[in-house]
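All protein chains but one are shown at their positions in the complex.
So that you can tell them apart, the chains are marked A and B in the order they are listed, and the count of residues begins at 1 in each.
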Amino acid sequence: MSAATWLRGAAALLLVAFLAAPQRFAPLFAPLTEYGAPPIYDQGNLALLALAQLGTVCLAAAASTIVAVALGILVTRPSGAQFLPLSRTLVNIGQTFPPVAVLAVTVPLVGFGEKPTLIALFAYGLLPIFENTITGLKTCPPQVLEAAAGMGMSARQRLRAVELPLAMPLILEGIRLSLVINVGTATIGSTVAAKGLGEVIIAGLLSNNTAFILQGGLVTGLMAILLYDALAALERRVCRRVQFD
Amino acid sequence: MITIESLTKVYGTTTVVDDVSMAVDRNSITAIVGTSGSGKSTLLRMINRLVEPTAGRVLLDGSDTRNEPAHLLRRRIGYVIQGHGLFPHRTVAENIATVPRLLGWQPARIRARVEELLRVFQLDPGAYADAFPHQLSGGQQQRVGVARALAAEPAVLLMDEPFGALDPIIRAKAQEDLLDIQRRFGTTIVLVTHDMDEAFRLGGQVAVMSAGKLLQYDRPAVLLTRPADPFVSRLTGVADRALKLLSLTTAGEAALPGGCEGPQVAASVSLREVLSELVWSGARAAAVLGADGTPSGHLTVAAILARGRP
Partner (left out) sequence: MTAALQAATASRLKLDPLGVLLSIAGAAALMFLPFVLVKANRIVPGDPRALGEVLPAWGALGCEAALLLCALVALGVADARVRLAAALLGVVALALAVAAAGDALTPPGNKVMRIAPGAAFWVLLVALGLMATDATTRLRPGPGLRVLFLALSFGVIGLVLAHGTFDNLSVMREYAVNATRFAHEARRHVWLALGSLGAAVIVALPLGILCHRVPRLRPGVLGALNVIQTIPAIALFGILMAPLGALATALPWAGELGIRGIGAAPAAVALFLYSLLPIVANTVAGLKRVSRAAVEAARGMGMTPWQVLSGVELILALPVILTGIRVVLVQNIGMVTIAALIGGGGLGTFVFQGIGQTAIDLVLLGAIPIVALAFSAAVLLDALVEVMDRART
């Protein structure tokens, strides 16, 4: 196994070990605290918080994927081509709005908690998936499409059997990017009472406890990196069939 | 089998195909030739309605092709393009099985058909059925493309410059294979090409197109001896037309009875090759061998030269 795989495995093990039995790591974090503050976050279960954050991110990613892919398919059809410039502009705007601002603005509409975080993550995650869907569908080799049409596949069959499978690597790439960025962004949700590792970090900021900040930050960072690698491996497995000359 | 009636296609202000009418016989190979922009590909694609005509209609076995949805029509017609268009994400077997699956064939029947076609195209099913297109050579990919088009046993096969991307040696073999396939399956083939030699080699009938109009539609020999238009003779080539004419007749067809001394040629070779052999060897006559290898006739230089004139 390569060095990278060893590193990955070690990181994953470390993460699981820490989440399963955080108190065991207390001696490691103790030097970072002052005045006898608790070295390990004790106002909630770290594992549950991590899972909650992951859950929020995945839910938002699912919503982003459905909307972005559907929109991408729509605007690459002849009937929907007129909406391409507008959709592109809108999705771009969604990415330009800082997630914090989106969060702050949606709170009065939907209240505190998970909902504004989901909305902010949804808007922020659309662009990579949308752009990649469009590029993937548009760069389908024209001869393959011509042959498919010539063989008697209807438009829907062409989409399902040829265009989407060939665009899949790019679409999955976009989803992966969107997911991983959002894992880190989701920590902001804790400022509006969403359950996640952000509250560990904020508790640390409020009580000047660097140990808490590190725990929240490192667990999130590790989750993001491991997710990135896991999804890359999944992508390679799924897309092994698609190769161009 | 295929009747094209006054087919016209206009894009904006450009007339790409101009009032073309022709009839293609069953169980034949028809070649459509012309320079780039002559409208030959567009004409071909109007047969399977990848391009919808502006005017005119196409009758397939007597019925108008517009009577059914386009994609259903195309499942009954084989279509091969330059660059083959194989699905990169599917195996060779899955590629070939595409139209049979669309038509709802039984899996056992599909499997049998795939194996049969692979064998016909000299690709060992064990080695190639589960391979992916990018693992095959250019020539093999082209063969799979044709196999895929024939999978559902269509009565008609449309081919658009199918051999254009192949190098000369493989191309000659591929052309021979096509003649074999046609004889074996009895498919009606319409082939578009810009290569005159290929058209003459393969086509029982050749249609010459220029600027959207059909200039002449006849047997190759007639195109050579009685061109309807100066462009036709320019296309077929005036410089070596006699030799081209000779290449259209085989030794067997022109042989005179009786044997002779001299080089031996098979009955299947063209008169052009016999002449070349006689010039090279310096002899004045050649013996023609039948299929079993025994002499079945002879050819003199004079007899050959006589065939080279209209």
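Structural remarks
In the analysis below, contacts are C-beta pairs under 8 Å (C-beta built on N, C-alpha and C of every residue); 3 or more make two chains touch, one makes a residue touch a chain.
The model shown is predicted, which means the values in this text are computed figures rather than measured ones.
The chain not displayed here makes contact, within the full complex, with A. Checked against the hidden chain, the listed residues A:10, A:86, A:155 or A:230 yield one contact partner: A:86. For chain A, the residues touching the absent chain in the complete assembly are 32, 83, 85-86, 88-90, 92-93, 95-101, 104-105, 107-108, 180, 183-188, 191-192, 197-198, 201-202, 204-205, 208, 210, 213-214, 216-218, 220-221, 224-225, 228.
In this text, only the chains that are shown with their structure count from here on.
Per-chain Cα centroids separate chain A from chain B by 54 Å. Remark: chain A residues 141, 143-154, 157, 161-162, 165-166, 241-245 touch chain B in the complex.
Of all residues in chain B, those touching chain A in their complex are 48, 50, 69, 71-77, 79, 81-90, 98-99, 102, 132-134, 145, 148-149, 158.
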